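The complex is shown incomplete by one protein chain, all other protein chains being positioned as in the whole.
On to chain A.
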């Protein structure tokens, strides 16, 4: 009854959906001019407007009809492919391998509900969801199509979810309240400071509004503030900010990761945490694309690691696994626990055979863009544009010292650690991070070489993985070439599933 083997059109009602889509697109693209026209319009010429509007609607109708006529899809059972052909002026031909399909979603928007059709969105790993979407089919067709498409799928259905409640094993990893406190104090300074700056910014804006709207004499207030804020109170204020940052950190960490627990259930990791909202996540080790762990100076003293497991980023299985983001974080674990998790996920503990350092040009670029240009711009502004800035020139010394330290540590930590089974990218000045990938999980490799780097044999390397790109810049090309060939060999001969 439902035969998808020949090119099919969508439901005739689909014209209405195409119409709505096109109209929406036009309004979204042209809302500013449209508003302007309405605002400036001479209402005595109303008829013109209505006439123009009708013509526009007619035009959209024609476009919608053409879109409908030119959109066909069919299932090639022999080649195991699903093919969508679309496009009025530019013809697009999308072919999807059936076993590459991650998920098929049947959705209904408000407009679709009005007309009584459904959209079928096919989710393949990696590409945009919108690429393969059939906008208007009847309910029955949608269900059958979904069934047909998914019946070729191999191993993505989890039986694990059904049994997870039955098994209660002893936790593989448990993070105590004390550890959470330690983590809260030692990590995520950057994020909390940004949060605080945003908060203070809005607060200051509000304060400023009050001052101007009540016509309080601004000079008077400023003078008061100046007198009040001596150096003593400034340092006091800074300490207050630091305490606040720590407090925000602590509360965030505790609320988010309260009673963090990791249990092994049939080769998968089940993770639960949260104070108010318990969050459950089920993770198959094979699905982890990038394993990252980081440690800053304080955490090193406390023997703590922050571990992050990155999964393929385009599969949103929020329904079954209840996660909002694809990153799974283990906020604080001891070295032994870290090793155990790595062992669990990677099957072996990474070793290092060769260490690649970046070229000194890395340092030059960082100094130019991090220190020299900002200072030059600041000096220029102070000398020629706002003379008031000149009194802040001493701040530059502190800035140069701070940035110099950051750049130095960044350069010292920026390394590519290589072994036959692992690629490790080490980096960052403060939170020293190691990002691990297994060569067979690479999706593609890009090298980029600028003309002026040719003679010095410098190249920028990028690994494309399903969880995002990893780049190592200013590498020695000659040292890298055999490795790239080796990784390609690893990927191409590997029959291991990358997820």
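Methods note: a residue touches a chain if its C-beta (ideal position, glycine included) is under 8 Å from a C-beta of that chain, and two chains touch if they have at least 3 such contacts; residues count from 1.
Note that contacts and distances are computed from a predicted model.
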Which of "YdbS-like PH domain-containing protein", "Nitrite/sulfite reductase", "Pyruvate dehydrogenase E1 component subunit beta" or "ABC transporter permease" matches, in UniProt, the chain that is not displayed: "YdbS-like PH domain-containing protein"
Of A:33, A:394 or A:482, the one touching the omitted chain in the full complex: A:482
Footprint left on chain A by the chain that the document does not show: 1-2, 79-81, 89-97, 99-100, 124-128, 131, 144, 147-148, 150-151, 153-155, 157, 159, 312-314, 420, 442-451, 462, 464-466, 468-469, 481-486, 488-489, 491-495, 497-499
